[in-house]
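Step one of this worksheet: look at the structure below.
Every protein chain except one is present and positioned as in the full complex.
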Amino acid sequence: MGCKDCCSACFHCFFDYETPVTLVISSKRVGALFRLIQLLIIAYVAIYVCWQQRAYQDQDSVISSVSTKVKGNILTNSSIEGVHVWDVSEYVIPPQGENTFFVLTNMIVTPGQTQSSCPEIPSEFTNCESDSDCKEGFNEIRGNGVQTGRCVQYSDAIKTCEVISWCPLENDTVIPKPALLGAAEDFTVLIKNNIQYPKFSFRKRNILRHINSTYLKNCTFNKKTDPHCPIFRLGDIVTEAGEDFSVIALKGGIIGIFIDWSCDLDFSERFCIPKYSFSRLDNKNPENNVAPGYNFRYAKYYKNNENIETRTLIKAFGIRFDVIVFGTAGKFHIVPTIVNLGSTLSFLSLVNAVCDWFMLNFMKDSNYYSKHKFIHLNKKGDCVPLSSMETTSYGTP
Amino acid sequence: MGCKDCCSACFHCFFDYETPVTLVISSKRVGALFRLIQLLIIAYVAIYVCWQQRAYQDQDSVISSVSTKVKGNILTNSSIEGVHVWDVSEYVIPPQGENTFFVLTNMIVTPGQTQSSCPEIPSEFTNCESDSDCKEGFNEIRGNGVQTGRCVQYSDAIKTCEVISWCPLENDTVIPKPALLGAAEDFTVLIKNNIQYPKFSFRKRNILRHINSTYLKNCTFNKKTDPHCPIFRLGDIVTEAGEDFSVIALKGGIIGIFIDWSCDLDFSERFCIPKYSFSRLDNKNPENNVAPGYNFRYAKYYKNNENIETRTLIKAFGIRFDVIVFGTAGKFHIVPTIVNLGSTLSFLSLVNAVCDWFMLNFMKDSNYYSKHKFIHLNKKGDCVPLSSMETTSYGTP
Partner (left out) sequence: MGCKDCCSACFHCFFDYETPVTLVISSKRVGALFRLIQLLIIAYVAIYVCWQQRAYQDQDSVISSVSTKVKGNILTNSSIEGVHVWDVSEYVIPPQGENTFFVLTNMIVTPGQTQSSCPEIPSEFTNCESDSDCKEGFNEIRGNGVQTGRCVQYSDAIKTCEVISWCPLENDTVIPKPALLGAAEDFTVLIKNNIQYPKFSFRKRNILRHINSTYLKNCTFNKKTDPHCPIFRLGDIVTEAGEDFSVIALKGGIIGIFIDWSCDLDFSERFCIPKYSFSRLDNKNPENNVAPGYNFRYAKYYKNNENIETRTLIKAFGIRFDVIVFGTAGKFHIVPTIVNLGSTLSFLSLVNAVCDWFMLNFMKDSNYYSKHKFIHLNKKGDCVPLSSMETTSYGTP
């Protein structure tokens, strides 16, 4: 073969346009079926994929920064501490957190603890009758200290093993009821939340632009009347979460403050606003619970007049508020659009297969259609339509 | 129908190969259009989808662990506290955080507070002229304690309601200027960051392998000269975030330290390095702001000589640094590859439709092409091309 032939072949190969030979059937039934299925697929894409699911969008997850500020004072009058006014620096522990803040609502105070020895709190593990029931150096994981090996009088009736520990020991069997700081439900918390979607260079904060300072100074969040106010009354949060403040205040709990920043960034930035919701995160009263509620112990350390370290131990019950920021933003992007349209296009090509099957099996003239649609090539070189072996083939009339 | 026929039919059904009959048109115009569109689609896939978007990759989000260590000392000489050297355990509050650390830059100290009663800080809510202006037990949310019902002298000119609280009350109207610990800009912080992509079993830390201990002991991060040094000067961080340290130190603020671990794991692990960036997260000076800056109150508790609990209240202004680690890693995976290639293949099949439309509408010989491409079957059983009803059909010459 010469060079000219070769070039010509290449040229043909590159510029010849191939298009399938098509049989056009004027049948209302098949035509209608064909258009109906096409319509269904296009409607699915338009309505469901594009409108509902926004599958043409690229997505990004939120990055967030939260700061909180609680306000309010409480006066308590307990037998141990006397009249005491609690302010923020006392009942919010630790004084600042990242996405979380804890508000003290109830407590058991054990003042004047020093390193010394004293009888254990009575229990099945610590009760004793003589020194032989106690073991020097024994350190029960659920106990409060290290046993000295002696059995001593806890009260007139009960003897327990003596332990070395911070003495006197805390007795947490009786929890104050009602909660000492139950009035904490009137406290308010200002939540400042800055978010960004780095993929879209989008930044926003939960104090929206149309809110002015005067409003901010006096507003309180309310789902219906003030949905954009960033100041929340603790009692309202707990009520929205479906709980009773006076009950949760007794033993504590964890309340989630959810801020949903799901946004469609194809629309104006104005429409991207946070939606708040609240729910209790720890389980209230399931059968299989350990350590229900939420509490922890902390201590204030002093040196007494003899320069001996003394501490006031506080078992703090309270509500931990977890500010959980979530959401995804979507914005038109060509790749997911192509992927979703492309996949649906594939289904459009399936429609032909369905209609062919219908045409060749359920139509009156199916034999006739089949004769024209299929050209059978058998090994002998003859063209024979499958459905009518006896008739002459299409190619050789 | 006998069993033999049935088997034969099945055999045909399974092994007969069906391929569309194709019309080959030697037209440079259509051919060129066809190839051009094909080329565009393939170029889009190759360049945009594969190279730019790396859509052939499976993705995973980063899991991170951060620890920080601040270094530096400051000597202050204030009227209340006298000469005082501040070290890390005093100005970093709390002493350790997970993804965040707070550096004290300014403060209002109120020493010697005890539970007692004293006049309120003057304001529109607390000023009074006689006892009748004050209400016993009233607890104003923006006030500092619980009113006793008496109106007492605050200063020579002003009378305010008396409250029970930690007295004397803090007066935070005057903030020290310049900031007491403004020299904190010379402090350095070492940030250790370990990340992993669990889907790809990939782990790395921000102290890169090629960095040696000698370098680590003396380096300071600099975007241009030392981009991999994990030790940051606080002043540099604030400057990079576009802020003035002496200004932000006055009232505090929140600065984000962003560590971007976006990686293409199809390349060597060596190329997966963290990129640092910094920006201020709270809003500086918008019109609608409440509680600008960043501050919180904490107290140190003492017992005085009469064994009465006393505290030093500190309103701490400072900079909270949030270390925000983000990023996604991608690695070749067959499923997204198939999905992306497949969807684009669907579009290749659309090219035929476009070229057919062009051929049948804009070409000189369109009638002629149409005659050969379409075989019309009408209900009477005749084959008639649509475009030339008067000519004989293709099937019956």
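Each chain carries a letter (A and B) given by its place in the written order, and its residues are counted from 1.
Criterion: a residue touches a chain if its C-beta (ideal position, glycine included) is under 8 Å from a C-beta of that chain, and two chains touch if they have at least 3 such contacts.
None of the values given here were measured: they were computed from a predicted structure.
Asks: Just one of A:51, A:271 or A:296 touches the chain that is missing; which is it?
Replies: A:296
Asks: Any idea which of B:85, B:157 or B:174 touches the chain not displayed?
Replies: B:85
Asks: With the missing chain put back, one of B:18, B:124, B:156 or B:287 would touch it. Which one?
Replies: Of all options in B:18, B:124, B:156 or B:287, contact with the hidden chain holds for B:18.
Asks: For a quick check of understanding: of B:41, B:121, B:152 or B:207, which residue touches the chain that isn't displayed?
Replies: From the options B:41, B:121, B:152 or B:207, the contact with the absent chain belongs to B:207.
Asks: Considering the whole complex rather than only what is displayed, give the residues of chain B touching the chain that is not shown.
Replies: 12, 14-27, 61, 63, 65, 67, 69, 71-75, 82-85, 87-90, 94-96, 98, 186-188, 190, 192, 194, 198, 205, 207, 209, 211-213, 216-217, 231, 300, 302-305, 310, 334-335, 338-343, 345-346, 349, 365, 368-369, 372, 374-375, 386, 394, 397
Asks: Can you list, in ascending order, the chain A residues touching the missing chain?
Replies: Chain A touches the missing chain through residues 12, 16, 18, 20-28, 30-32, 34-35, 48-49, 53, 55, 61, 93-94, 97-100, 102, 115, 137, 139, 141-146, 163-166, 254, 256, 260, 281-283, 286-291, 294, 296-299, 301-303, 305, 307, 313, 316, 320, 322, 324, 326, 339-340, 342-347, 349-350, 352, 355-356, 359, 372-379, 381, 383, 386, 395-396.
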